[in-house]
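Every protein chain of the complex appears in place save one, which is left out.
First chain written, first letter: the chains are A and B, and each begins at residue 1.
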Amino acid sequence: MIEHRPMVTFVSHLVLIFGVAIIAFPIWITFVASTHEAARMVQIPLPLLPGDQFFNNLELTLFKGLQGAGAPPVGFMMVNSLVMALMIAVGKIAISLISAFAIVYFKFPFRMGFFWMIFITLMLPVEVRILPTFEVVANLGMLNTYWGLSIPLIASATATFMFRQVFLTIPDELLEAARIDGAGPMRFFVDILVPLSRTNIAALFVILFIYGWNQYLWPLLVTTDQSMYTVVMGIKQMLEAAEQSPDWHQIMMTSLLAMLPPVFVVVFMQRLFVKGLTETEK
Amino acid sequence: MAEIHLNKVHKSYGEDEVLHGIDWHIRDGEFVVIVGPSGCGKSTLLRMIAGLESITQGEISIGERVVNDLEPAERDIAMVFQNYALYPHMSVYNNMAYGLKIRGLPKDEIERRVKQTAEILEIGDYLKRSPRQLSGGQRQRVAMGRAIVREPSVFLFDEPLSNLDAKLRVQMRLEIKKLQQRLGITSVYVTHDQVEAMTLGHRLMVLNGGHVEQLGTPIELYERPATKFVAGFIGSPSMNFLDANISESGKSIEFSGGNALDIPQSLSSQANRRLTIGMRPEHLRVDESKSQTTAHTVHVVEHLGADTLVHGSFGNGGSDLTVRLNGIRTIDEGEVLPLAIDPKNIHLFDPESGKRINS
Partner (left out) sequence: MLKRVHFGSSWLPFALVAPQIIITVVFFIWPASQALYQSLLVEDAFGLSSEFVWFDNFIELFGDEHYLGAFQRTIFFSFSVAFLSMSFALTLAAMADRVIKGATTYRTFLIWPYAVAPVVSGALWVFMFDPTLGIFTYTLGALGYEWNHKLNGGEAMFLVIVASAWKQVAYNFLFFLAAMQSIPKSLIEAAAIDGAGPTRRFFSIILPLISPTTFFLMVINVVFAFFETFGIVHAVTQGGPAKATEILVYKVFNDGFIGLDLGGSAAQSVILMLIVISLTVIQFRYVEKRVEY
């Protein structure tokens, strides 16, 4: 702060608190809805303060799921989401690390060709190649599998670019020192490069975990078997069922559960999250 | 321990040749320095010995082996880098032990060697720290330790002191010299700093534009620079150069402003030709007898305590000339000093080729 103006500071805080309230209100309402019993959730006006049914609703939703929606228990769907998110995050990091390593540290034919192929993926989000990609996955027999859910999403130009950027800032002399010490390419990669990139790897993991967990359109296409549903998809199923019987206490509990892991990651790994976000977008 | 032979070593990047055939025989246990301005190819040459750059043409051998096609790790060398290149995520101990681990040495042997080296360099207390927690001087020692612990037959130094402050640089310079004397390992040291080169090397190679200007001991280079480039590069403040003519008799030198200097050996074969005359600032003195008819107009006086540097212009031609006088002198700006020089301290160069004329 440059000058002492208590009034301006006060107004700033006021605006910020107001802003936080607007941002947090939907989440508060979600939480409140998840703490009441079904009967209370059909009486107008709906409550603004939490009730005492949180743990009942939690148990019901996690282990039984929503009756009538035809979806498996939410706990089950969360396991699917977790597996998918982890496969996407770990897979993306692994293949991006090694391809960036090859592109930065080796001289080989078609190097730039490969680089541009990877670059092009940046311009082809799932949304613009839905049908043909679906056909490929179907032909490979990967519908309703974890592989089908994750592999088509793990080629990522942004992660490769980020690692390329990180590797380019590592001084050449480290590679030279390692060569004089007798380290071959893979040894250098494992002993020097990966340890030096670990904060970037962690930051990227945070971003990619959220990305993987929140996937919607793709799981919607490749899973028809209920045993493969993810929790984010499950919400949509429930909303459809809500047209007939509005079990909002359970739908909102599911929403809460669906946002919990990624929100947890963002809030408690904030430093890594911010780093990951700002560096992948460069 | 080993000799190093460089045999017509060339280096090109595409069409661009940066080293034009270097020949040198470095003797076993010798400390040699490659010195030259930036971009002269000195680091490239060192990196070719290390195996970090390929050899375009020619041959390098270390000991009995031609090493052209050997990996750096197979050449039995160790290198100290300008920015130290310590692995930032490893402790000092692991930095030193890494190469030994890769070579598959037994654990107790590694520990013995690291401990012993740490003792020599007085870094025993820092072994568990990470490089980040060390000062510049300490990092420098660790970088040397990493080289020593390998017990190589050749040490390579790539401007290892240039990241240190001036005081530390002088101190580390001395330590490197002592260490080399104690270990007796053949060492090649690259620097752009002529003081470092003069103080450290048994022999020096002065490189300029990918050519060897001169090879020799520090004293040889100082007393009998083979070219104008070497003459200007070695010694501080650098040598003064003036345009002049050899008189008809070949026994004296005439400056453009009418001043003249006698020379001891007759250069009658070169009579009447133009040349460049070089005189070191420390060899010029104020001529109390006023026997020589030279005039030096003082512009700026710098007092260094031990010496006094007098900058001014010489003769009527107005060429810049610096004189270094012992002790503290009171000299005013604008004053005109009569100068003299012992004729044996005069260096004569061909103005076109820059080659030395007098023997």
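By definition in this document, contacts are C-beta pairs under 8 Å (C-beta built on N, C-alpha and C of every residue); 3 or more make two chains touch, one makes a residue touch a chain.
Worth saying up front: this structure is predicted, and the values here are computed from it rather than measured.
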Of the chains that are displayed, which are in contact with the missing one across the whole complex? A
Which of A:V74, A:A258 or A:L272 touches the missing chain? It is A:A258
Only one of B:L6, B:L19, B:V32 or B:L52 touches the unshown chain, namely B:L52
Chain A, residues in touch with the chain not shown (by the definition above): 1-3, 5, 8-9, 12-13, 15-16, 19-20, 22-24, 26-27, 29-30, 33, 41-42, 44-46, 48, 94-96, 98-99, 101-108, 111, 114, 117-118, 120-125, 127-133, 135-137, 151-152, 154-155, 160, 164, 167-168, 172, 175-176, 179, 185-186, 210, 213-214, 216-217, 221, 232-233, 235-236, 239, 246, 248, 251-252, 255, 258-259, 262-263, 265-267, 270, 273-274, 277-278, 281-282
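To be clear about the criterion, only the chains that are shown with their structure count from here on.
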Which whole number of Å gives the spacing of the CA centres of chain A and chain B? 58
Parts of chain A lying in touch with chain B, wherever the complex brings them together: 171, 173-174, 176-183, 187, 191-192, 195-196
Per the touch rule, the chain B residues reaching chain A in their complex are 47, 50-52, 71-73, 77-79, 81-89, 98-99, 102-103, 146
